[in-house]
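With one protein chain held back, the other chains of the complex are shown just where they sit.
Our next item is chain A:
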């Protein structure tokens, strides 16, 4: 009887196992495998040495990290207060839905919408003209790239932070006030540290995808910012150098692992005396 139950339970794993094998493990393995071959399909470590010796690639990597950092930073700066404020509202589920709503729309649609808004004759420039500043070059600037990327990522940051604030026991806030903490001290010493896991989850959800943004860099950033994502796309679709593309893919995976480790939950310090 028990053996049957056990076998049946195991069956439930099949869909997920197949998915995992076909769409996660296999592609990653293929990318790692591909990264060791040059254009002539010979085994080589050349792709990696090219990467680490090329100022262009290293600069591109730095660029990606820097822009992903900026996007994450701005997203965080906007999302934390927003999540905090949303949590105080009466119909918070409704307001939260409004925050989530844009994520249901395809990223390309949103990108094209921003092209319209930021273009020479777009709404943004009409407004600038109206207040007397005159039309500016908004589209295809780094600032517009960061702006749109931040806009797209905000819901993914707000949700985990909101949940963390929601999970916070209000007794902690009362206890802090009771012990003499002002509102700001309570926030800095109790609320923020206790909701930090939400921020970390948000950083993971925003920073890692931001590393490999590539459609936005072209459509909004005008390819002025070349991120690792753009490079991979170019290698696979334009230069047909799959080996080099895979190598950068591996680098990206390693970067993601590093971010996950840094923002992961630290083990509790334990009860042992230090």
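To be clear about the criterion, a contact is a pair of C-beta atoms (placed from the backbone, for glycine too) under 8 Å apart; a residue touches a chain by one contact, two chains touch by 3 or more; residues count from 1.
Just so we're on the same page, contacts and distances are computed from a predicted model.
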Completion exercise
Answer for the undisplayed chain, UniProt naming, from "Methylamine utilization protein MauG", "Cytochrome bc1 complex cytochrome b subunit", "Solute:Na+ symporter, SSS family" or "Spermidine/putrescine import ATP-binding protein PotA", is "Spermidine/putrescine import ATP-binding protein PotA"
Fill in the blank from the handout: Which of A:32, A:65, A:181 or A:256 touches the missing chain? It is A:181
Completion exercise
Across A:169, A:238 or A:261, the one contacting the chain not displayed is A:169
Handout entry: Touching residue (missing chain; options A:117, A:194 or A:256)
Key = A:194
Exercise for the section: May I ask you to list the residues on chain A that touch the chain which is not drawn? Expected result: 169, 171-172, 174-182, 185, 189-190, 193-194, 268-274
